[in-house]
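With one protein chain removed, the remaining protein chains of the complex are shown where they sit.
We call the chains A and B, going by the order they appear; numbering starts again at 1 in every chain.
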Amino acid sequence: MSILEVKGVSKYFGGLAAIDNLNLTIREGEIRGIIGPNGAGKTTLFNVISGVYRPSSGQIFYKAGKRIDGLAASKIAEMGLVRTFQRTALYPNFSVLKNVTAARHLHARENIFSVFAGAVKKIEEVNIKKALEIVEFMGLGHLKNELATNLPHGHQRALGVAIALACEPKVLLLDEPLTGMTPTEKAQMIDLIRKVHQQGITILIVEHDMRSVMELCKYISVLDFGKLLVEGTPAEIQNDESVITAYLGTEDITSLGGEKVAT
Amino acid sequence: MIYFIWMILAQSYRLIVTIHDWQLYHVVLYGVGAYTSGMLAKNLGVPVFAAIPLGGAVASLAGVAITSVLLRTKGWGFYIATYGLAELIRLSWMKFRNPFGGSTGIIDIPYPPVVAGIDFSARIPYYFFSLGVMLIIMYMLYRLERSRIGDSFKAVSMDPLLAASTGISIPRQRLLACAIGGFFAGIAGGLLVHRLGAVDPKLFNITTMLYLLIWIVVGGTNSFWGPVLGVSVMYSLFELSRPLIQIRPMFFGIAMILVLLFMPGGLEGMVAKAAVRLRRLRGVQTAEAE
Partner (left out) sequence: MNSQLLLQTIANAGAVSAMYAMIAVGLTLAFGVMQMANLAHGHFFMAGAYTVYALYALHDWPFWFAVAGAVGIGAVIGLAVERGIFRPLRGDVVGGFIATAGLMFVFEVFMGEVWGWGHMRQVPSPYMRAVKFFGASVSFQRVIVIPFAIACIGGLLVFMRWFRLGRALRAVAQDPEAASLQGININRMTALAMAIAGALAGISGGIMSTIYAVTPALGGHIILPALIVVVVGGMGSVGGVTLASILLGFIITFVTTLVDGVTAMMVSVAVMALVLAIRPQGLMGHVVT
């Protein structure tokens, strides 16, 4: 059963198509890799799905035909579709734990009156407990009181995922979760993503590191110039003539099926 | 007395600043509270202690109305437009002699009554009454800042895209912030008008707003104590410099520019930094002693 369906979606920026009549169907419970050369429109796709941009044309359906294109980002998150960011997105002046508890907004019942009545204390205790679990799960337990801005890069990326998990998503969109990580950190992150997937969360992952994508995903969609180039299993993708051509002349040529070479 | 009013204004404005909406209509909302409360008490005979919170409610609505028109206008344009719409309200007080009294304003506004043998229209009881109101409002704002709501305001100002991606609706939080801030600003207006017994549009012009900005910026906006410090220090200086009334604005203008350029955390930031340094110094000493 499909949980997310992108139907003929285009997004133009000043006449240039960042994504162009794109169709994509994600099945419930799968872990899908989305790859493509730089500028193929991967991040734009995430921004359109998560409601940062309104698509120029086309429709996006979530769960049995509910149309979500054009909805506010917060509304889409509320429905269970949560994304992470390519940049390191976190609240720099909050502690690690507070970063995660703040993201429990959807599971809080606080309003201006309850602040003074103390009626929400129990819910907040649950939220903090849940946030602690997520922080521990992401391997940040020992850093929970540290300011987010002081964390090393790898931990900041992990915190980004923790923030998304705090929303208890049904579909998680990961935008280059492995960027700038050391090999050890990468291995840990891949392990964590797998664990998240095992909890029954559908995952879409955009990533440059081919080896990791091939390792994580059973099914991969390749974008090029905003269009869907080809879809298939990692083995099919690796041997696909058009994919190899698409990557020709880009810095990613060496990374097909191998470690990405630092440029 | 005026000091308590400034404190309420500065503190409620800071709440709005935590979500990064530096609007320029706060002082006019203070005026909306003053006009509403004064007119309710004078023309409709509403008891003073009921008129004051009603003034707050109307001010809160006015704030929500202005911000909701401008929700999609960004940055500099937003700040300017808040100034413009605040002027619209203020000019309507000048324009409509009936019921607002035009540029001379309204006089003969009722003073508070005698309650439980205490005459609140007298100076000293009213002083303690407004002190009490200020302390209650400060406590509420303090609790609010430490609550999830306060956190979500800060989250929105630090990274709006991230906040939205976790389901926080930015327009809703912004409107909430200006509703709360506007309510307390309106209360401050009520406190003023039932002490003065009169109100006029000049009290709420852009100059007053600029002074409010100066107290806040010089005090620092990073913590709850910044505005407290700002109002305490700057308002005292303001009163002390009364003999220099003509050139006084220049000093405060320069003070604000210097703080913006060289002391981004304001006075509060400086104190906090000094405290950290002191603690570190002491830490070194105890380490040496051991």
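The rule is simple: a contact is a pair of C-beta atoms (placed from the backbone, for glycine too) under 8 Å apart; a residue touches a chain by one contact, two chains touch by 3 or more.
Source: prediction; values computed, not measured.
Peer 1: Could you tell me which of the visible chains the hidden chain touches?
Peer 2: Contacts of the omitted chain with visible chains: B.
Peer 1: Taking the full complex into account, find the residue in B:Leu70, B:Ile109, B:Ile137 or B:Leu229 that is in contact with the omitted chain.
Peer 2: Of all options in B:Leu70, B:Ile109, B:Ile137 or B:Leu229, contact with the hidden chain holds for B:Leu70.
Peer 1: Considering the whole complex, which of B:Tyr3, B:Trp22, B:Phe49 or B:Tyr111 touches the chain not shown?
Peer 2: Of the listed residues, the one touching the omitted chain is B:Trp22.
Peer 1: Which one, B:Ile187, B:Leu213, B:Met234 or B:Leu267, makes contact with the chain that was left out?
Peer 2: Of all options in B:Ile187, B:Leu213, B:Met234 or B:Leu267, contact with the hidden chain holds for B:Leu213.
Peer 1: Considering the whole complex rather than only what is displayed, give the residues of chain B touching the chain that is not shown.
Peer 2: 20, 22, 69-77, 79-81, 83-85, 87-88, 91-92, 94-95, 206, 210, 213-214, 217, 246-250, 252-257, 260-261, 264
In this text, only the chains that are shown with their structure count from here on.
Peer 1: Using mean C-alpha positions as chain centres, tell me how far chain A is from chain B in Å, no decimals.
Peer 2: 41
Peer 1: Across the complex, what residues on chain A touch chain B?
Peer 2: For this pair, the touching residues of chain A are 50-52, 72-75, 77-78, 82-85, 89-94, 98, 101-103, 105-106, 108, 110-112, 115-116, 120, 124, 163-164, 166-167.
Peer 1: Applying the document's contact rule, which stretches of chain B touch chain A when the two form their complex?
Peer 2: For this pair, the touching residues of chain B are 140, 143-144, 147-149, 151-152, 154-155, 158-159, 161-162, 164-170, 176, 180.
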